[in-house]
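Here's a structure for you.
Apart from one protein chain that is not included, each protein chain of the complex appears where it belongs.
Per-chain residue numbering starts at 1, and chain names A, B and C are given in the order in which the chains are listed.
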Amino acid sequence: MKRLYNSPDTVVSEALEGMALTHPELLRLAHDPTYVARVDAPVADRVAVVSGGGSGHEPMHVGFVGPGMLSAACPGELFTSPTADQVEAAVRAVDAGAGTVLVVKNYSGDVMNFEMAAELLAADGVETETVLVADDVAVEDSTYTSGRRGVGATVLVEKVCGAAAARGDSLAQVAELGRRVAARSRSLGFALRAGTVPATGRRSFELPDDEIEFGVGIHGEPGRERRPMEPVDALVDRAMAAICADFDPGVLTGEVLLFVTGLGSATPLECSIVARRAVRELDRRGLRVARNLVGSYMTSLDMLGVSLTVLVLDEQLAELWDAPVHTAALRWGA
Amino acid sequence: MKRLYNSPDTVVSEALEGMALTHPELLRLAHDPTYVARVDAPVADRVAVVSGGGSGHEPMHVGFVGPGMLSAACPGELFTSPTADQVEAAVRAVDAGAGTVLVVKNYSGDVMNFEMAAELLAADGVETETVLVADDVAVEDSTYTSGRRGVGATVLVEKVCGAAAARGDSLAQVAELGRRVAARSRSLGFALRAGTVPATGRRSFELPDDEIEFGVGIHGEPGRERRPMEPVDALVDRAMAAICADFDPGVLTGEVLLFVTGLGSATPLECSIVARRAVRELDRRGLRVARNLVGSYMTSLDMLGVSLTVLVLDEQLAELWDAPVHTAALRWGA
Amino acid sequence: MAERLAATDVTAVFRGFQQAVQRDRDLLTDLDTAVGDGDHGTNLDRGMRAAVEALDATPPDTPGAVFNLVGRRLVSTVGGASGALYGTAFLRAAKAAGAAPELDAAGFAAVLRDATTGIAERGKCAAGDKTMYDVWTAASAAADAALGDGLAAVLAAASIAADAAEQQLVPWQARRGRASYLGERSEGHRDPGAVSSRLLFDCFAAWAAA
Partner (left out) sequence: MAERLAATDVTAVFRGFQQAVQRDRDLLTDLDTAVGDGDHGTNLDRGMRAAVEALDATPPDTPGAVFNLVGRRLVSTVGGASGALYGTAFLRAAKAAGAAPELDAAGFAAVLRDATTGIAERGKCAAGDKTMYDVWTAASAAADAALGDGLAAVLAAASIAADAAEQQLVPWQARRGRASYLGERSEGHRDPGAVSSRLLFDCFAAWAAA
């Protein structure tokens, strides 16, 4: 399948060069090992926030580096977690002595490589706190698995931690807020078509024309089930039901933040249509969508689908959400 | 082909409802006739800026409504220009007595409907000035055609006019600045795959696996030529050559703004790879990319491709580009 | 043979036109897919349905009022080039028809002349540009030439001329509208707006022959 690449091997490195070339006032790209840091890091007396993960989910994470969000991001190969080296180097570059929060999506590879980096840093007196994101209700959480996958809530955790760090919160406080976001978020995604793997030029899975993958992962992992295709409102209702049913009793009340992300090929028209139904569906359940974010912020190459995330807000989280942010992909108040 | 729709007939109306529901602080959606206006319009003593066009190019134009950019947008049916009624109603809703600039892409339908609206408004004492955008170098400009198509420069014109209006420029001044942007911009796009027309569920044209449409229009109109597929750098070089060759002698010097827009299914990775080459190519030609905008800001349903625009800056235009803007799709300084 | 067009007659012609457009919607859209953006059939079908609904809701009592209502509805519901062009044509027709309760041969020819001029002005087009204007101007000229022979002859002549014009322009290169972007590649294609205009004149002739 034709794509806008030069060669499968250079996709990640060329895209990073493009990001650095078009955001010189914001980003600094380091090589060997690869990471992307705020140009003005380390920021004195402030906790740093570092995330990372496999590439192919852009703008996450590099697009979220900048004042009010990430201090640095470590992009791995396509769909492959970054190496411990990358994480270690990024933290060393941005840590100002106040410690660093590591935002980690719950995949074995990510967890282990960040953990190794944290060990190496600790041995050297650099303090880190890890916030693990595991919000995907499509995967059952049990001690017999590696737990749930981290998806959309990652973006929300990064925003809130970045805002808390910017206002001067301590390492423990920033981490606690990140964990609070992670704990109060639930997500589910569905795909009508898989993404195209650059190395092979083929889709990572094939779906018949009348079926969808419900509960899909952002690396094209299979989800809860293959289901018949339905009008999008029905799919949104189904996703919302799964998300809402998963919150602990009593948690899902009051004001929520709705995050709708296209997974790569969903058009803005489609994202808006999904958001329309999701807002109405939450409304019908007596919840107020006090904040929302709609667009393609966490993707899976060119997958056709969306992922929905609901975060139960409190005053503090709403305030941190509203705080200024200036990154390539998310910007307000600055 | 599966898409995230409920029915082809409701795509536009449901997406608009979604936009209004998720941006209540920013947008007001009016029905019969349909338009989307800033909630705070009319803004006293300020020139209004109104644009519009067929739907299917989101976030253009509705995503650009808000302080510092459009006062209102008139979304037509998919790929069909809005009616004169829509334009007239939108202008009446946002005109503060200081006049309204109409930003019109050069398609017969758009031109005529905006013209009819302007006539009706003039008869009623509402002053308008039209800025015509016709920046697509893929189409030959001659008296024997309807002239060039308006593409990427539209976004730049809307931003600059919106900023000029916000700072209090007169109707004539805002229009003059818009025309300056239009005159100093050139664009070209290419597609590897056409978009999927909701009504038929089929692509608007089919391309063999080893060919691309070079100089494609944003309604899937054919371009200059069908060419063999090449690595994306070669395609970008080709587009840049066509764009740069088209400027009048002596105009293309100094600082430029580069605008790279994905046409629907281009991923952020792909947009960054294109931007990387475009920046280098302009650099090689002795031009400095002083400003840039990279992302999917003007699309053609889910077309896989990009469009490149070069605007030759001057101090005034750079300042207006940098001015605060707060819209659903473009936001900074606010 | 009917020698005058009353409001109900013009309404009947537009009803016929709506049915013709509905019948040939896919043809019009296919023609527009080849040289434009593939929406001419959908556009005009949407507009004429709305126009007929309006005529049903509040039947106008002069030919001018019928033209005015149809023109307004098209302007409000079609969009695109054809919405502006048909809308302008019928609004100009309304103005030319004024408050007269009926149109005779001369009245109709005058109305057609003004409507045709309206298209030229709105579209900034001329004869030979390969647009619907070629059909209208041919029809108008034929109507003028047949003036002395009464209304039925005028309508028949207009229809015959419209058909001939639509066929004649097929080999030409388009110089206005989306088809003009194609340059030489527009040659050999029928123009969608010319085809729908031809349907309109055929409906007038059919009324006269009925």
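A few comments on the model shown:
The definition used in the following text is that a residue touches a chain if its C-beta (ideal position, glycine included) is under 8 Å from a C-beta of that chain, and two chains touch if they have at least 3 such contacts.
Since this is a predicted model, take the numbers as computed values, not measurements.
Although it is not drawn, the missing chain touches A when the whole complex is taken into account. For the options A:18, A:42, A:66 or A:82, the residue in contact with the chain missing from this view is A:82.
The residue from A:189, A:220, A:268 or A:295 that touches the chain not shown here is A:220. For the chain missing from the display, the contacting residue among A:197, A:244, A:318 or A:334 is A:197, taking the whole complex into account. Remark: the residues of chain A touching the chain excluded from display are 33, 54, 76-86, 107-109, 112-113, 115-116, 139-140, 144-146, 149, 197, 199, 204, 217, 219-222.
What we mean here is this: only the chains that are shown with their structure count from here on.
When chain centres are taken as C-alpha averages, the shortest distance to the whole-protein C-alpha average belongs to B.
Of all chains, the one whose mean C-alpha position sits at the greatest distance from that of chain A is C. Per-chain Cα centroids separate chain A from chain B by 29 Å.
Chain centres here are Cα means. That of chain A falls 56 Å from that of chain C.
Once the centre of each chain is set as its mean CA position, chain B and chain C turn out to be 32 Å apart.
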